[in-house]
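Of the protein chains in this complex, one is absent; all others appear in place.
Let's look at chain A:
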Amino acid sequence: MVLKANRLRKLALAPVLMLLSLASAGVLAAGGKVNQVNMSPGATEIGQSIFDLHMLIFWICVIIGALVFGVMFYSIYYHRKSRGVTPSTFHESTKVEIAWTVVPFLILIGMAVPATSTLLEIYDFDDAEMDIMVTGFQWRWKYEYLNEEGENVVFFSSLRTPQSEIRNAEAKGEHYLLEVDEPMVIPVDTKVRFLVTANDVIHSWWVPELAVKKDAIPGFINETWTRVSTEGIYRGQCAELCGKDHGFMPIVVNVVSKEDYAEWLDEKQAQAAQVSELMAQTFTLDELMERGETVYDRNCLACHGANGEGGVGTPIAGSPIATGDIDAHLEIGINGVPGTAMQAFGSQINNVEMAAVITYQRNAFGNNMGDMVQPIDVYNHKQGQGEN
């Protein structure tokens, strides 16, 4: 019996020991490491305060836990019937009850004070030096730089990990599922305010090392901010279940020096100017097909299949839409099909891309319609519906 109880005691202590190991290992880990066991203080002041708060409460819990479990296991060991003890009969004590109501209450106040001050800091949105609008889509992020200099900088940021890695056909890369085609770029030591919203369902923009998590809610704009003190690449993910590919819409934030940021901004603006020139051009079928394939692979493939065979979405190959009225086809591309997974892509891809992808769908996968859509047609279609 003695042996048995000993074993019980040891095994039941295991979680406490695991908790302690968490504490000691936690100090060593930082920055999304392999087998990281604790929160990271990250690269911001707020992140550090949250981390300190987390560790404070953690240690308070460990101490209370050690006391409670200590008393309990002492009792389990010494107050066993097999040791021939006779049970006491005491069963109440108002004084003790009051004590263990009041003392925890005081401890809670001790936790509430630093928690309140950190919360107030987080809620201080004033004096932001720049604003970025973050919009969640199924299943990618759109970043829009709202400052005057950044007027024309708008882009989508989507998962870059290829399906072949996800389907285990190829070895997985170092940043498997945490890599995007185009990261958000922000300057170091700058208070950046994020205006967070969504286009379809609720998403949540979470970058652990920036200590930012804010729900992106369709129809509402939430505020949050960060000021990153160390240059580097920070990775996060959507944190709110948003449908099929919730696990596949990562966030990458590239924090660079202020000079590099200015340079990047210039480059993006030049690109934007180029795109607006393209809008006025007329393309040949081959040009549109070439562009369309890229657009298709990025936007349509996940649901409609690599060969237009369908999947979550309807098939494109031989479909009545892609081989039917061209305006109706364009309408679906721009405004989607409400109530289904087919989104309104009109606001997600530009007119050149829209023209290219509609043309591509009508002429690829054996559809061979031979007709095409020009950027100007997309523009006119959008105008015709009064730019909703």
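Please note the rule applied: contacts are C-beta pairs under 8 Å (C-beta built on N, C-alpha and C of every residue); 3 or more make two chains touch, one makes a residue touch a chain; residues count from 1.
In this text, contacts and distances are computed from a predicted model.
The chain absent from the displayed complex carries the UniProt protein name "Cytochrome c oxidase subunit 1", chosen from "Spermidine/putrescine import ATP-binding protein PotA", "sulfate adenylyltransferase", "Amino acid ABC transporter permease" or "Cytochrome c oxidase subunit 1". Along chain A, the points of touch with the absent chain fall at residues 4-5, 8, 11-12, 14-15, 18-19, 22, 26, 29, 32-40, 49-50, 53-54, 57-58, 61, 64-65, 68-69, 71-72, 75-76, 79-82, 85-93, 96-97, 100-101, 104-105, 108, 111-112, 115-116, 118-120, 122-123, 138, 165-168, 172, 174-178, 196, 200-202, 204, 206, 208, 211-215, 217-220, 222-223, 235-248, 312, 338-339, 341.
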